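Here it is, the structure, as C-alpha cells.
Of the protein chains in this complex, all but one are displayed in their positions.
On to subunit A.
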Amino acid sequence: MKTDFIRKPLSLPSEAWINEQLAYYGGPAVIPEDSRKTTFPSITKEDIVQMLVSIQQSPEEVIHEFTEKYRSYVGANYAIATASGTSSLHLALVGVGVQPGDEVIVPAFTFIATAQAVVAAKAIPVFVDIDPLTYNLNPALVEQAITARTKVIMPVHVHGLPADLAQLRALADKHKLRLVEDASHAHSASIGGQLCGSIGDGAGQSLMADKNFPVGGEGGIAFFKERENYERALSFLQETGIDYRMSWIAAAFGISQLDRLPYYDAIRARNASYLTNILAQTKLFKGPHVPEGHKHSYNMYRIKLDLEAAGLGDLPDYQVKEAIQELASSEGVFAREWQNVPIPGHLPFQNRKGFGRGYPFTLSERKDFGYHIDRFPATLSMLRSTLTICRELRSPIEYERIAAYALAFQKIDANPAIIRELVLQNTAAKKSYERDARLG
C-alpha cells in the first residue's frame, strides 16, 4: 500500500541557521531535500468509512447530502454541486441571468477559468486591473468599464482574500448589475463573519484537490441567493443537456472532509500569521495585506518584495525576483510565480476563437476588447515583484515547517549583496509576462 506519511521529521529550527551560508552556494538548506514534501488532503479513517456508507446509497443521495451540508456551512440559500469550479461559475452566471453577448467584468489577475466561464456563458469578459495592495479587482476602476452591455461584476477572492464586495455591491446596485463571486480560493474566507459564496447574487467555487476544501479529485459548487436564479440554472442544464454532475465519490469525500475544514483553516491562519509577523521583521519581504473585517483563507500566500528597503531599488524588480526565487528554492521553499501573464494576454482572449468562428465575441460591437496587457499596469507590477507559496502553506503543516520557511526568508534577507551579485550575473532574465502564458 502506498503511503503519504512523512517518515522523516524536521529538526526544530534554530535562528543560527540565518547566518549559515546560502544553500545556493553550498551551505546547508533550511529544509533538507528529503523533507520538503507536504501532503494534502489528509485521508483518514473517516473518509474511508464515509465511502463505505456512501456506496450503499444512490449517487443522488450522496451528492444531495454533501451539497446540503456544505450549503448550510457556507450560509448560501441554494446550491448545485458540479463537476468543477469552472462549471460552477458557468452555472452561477447563467443563473443570475447572463445572456449571449452580455459583458461580465472580471479581474485581469485570476485563474483562466474565471474568464473562460464567462465565455462558456456566451458572454464577453471585460478585464479590469487589480488593486495593488490586495491584488483583487480594483473597485475604483470597475465603473469606467461598465457599458450598456454589462450584466455582471464578477470579483475573485484571489488567494483567499475576500474582494471588496461592499464597494462592488454599491456599484452593482447603482448600475442595476448582478454580483457573482468567484470563491474558488476562498473556502471559509469571510467579510464581517459572512462566508464568501453567500454574499453575491451568485457564486461559483472549485473544490478540486488543490483547494483548501478538497473533495475526492475534481468538483465544484454553485451558490444562489434567490430561488429564481437557482431554478434558472437548473432549467439551463435541462435545456442544454450539459452534464455538469459531480461524481458521488467526490461528494462522499466532501462529506467527511468538511468536518475537518475548521481545523485546517485554523492551522493555516496560525501559520500565515506566524509567517507574516516574521516577514514584517525583514527588509525585503512583506506578507499579504488583509483589510479590517476580512478573513483570508490563504489558499496561497503571496509575498511582496520591497527592493527599496533592502537597498536593491536600483535593480530591475523582475531580475531580483528571479534571483530570490532561486535562492528560496535552494533553501527548500518553493516560492514561485503563480500566473505569469495577465489573463487577457492568454491565447484564448488574444485570438477570440470562442465556440468557433469567433462566437460569442462576434456578438459584441467592440472593435477593441481591451485585452492588451499594457492596460493592466498594477497586475504587471505585481507579477514582476511578488512570489507565491502555494501548496506548501495550504497543507496543515507543522510548526517546525512554517518556522523553517520563515527562517529561509530571513536567511535570504540577510544576504542582499549576494542577491545583487546574482542579478548582475543573470542579465538574461525576462519579465514573466514576456514568456508564454502558463496556467498556474
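Basically, contacts are C-beta pairs under 8 Å (C-beta built on N, C-alpha and C of every residue); 3 or more make two chains touch, one makes a residue touch a chain; residues count from 1.
We take it that contacts and distances are computed from a predicted model.
Choosing from "Clan AA aspartic protease", "ABC transporter permease subunit", "DegT/DnrJ/EryC1/StrS aminotransferase" or "4Fe-4S ferredoxin", the protein name stored in UniProt for the chain missing from the display reads "DegT/DnrJ/EryC1/StrS aminotransferase". For the chain left out of this panel, the touching residue among A:Ile6, A:Leu141, A:Leu171 or A:Ala209 is A:Ala209. Residue A:Ile55 is the one among A:Ile55, A:Ala280 or A:Ala417 that touches the chain missing from this view. Although one chain is not drawn, the whole complex shows that of A:Gln21, A:Gln281 or A:Asn351 it is A:Asn351 that touches it. By the touch rule set out above, subunit A reaches the unshown chain at residues 1-4, 41, 43, 48, 51-52, 55-56, 58-60, 63-64, 67-68, 71, 77-87, 112-113, 116, 119-120, 208-210, 216-220, 234, 237-250, 253, 340, 347-348, 351-357, 359, 435-440.
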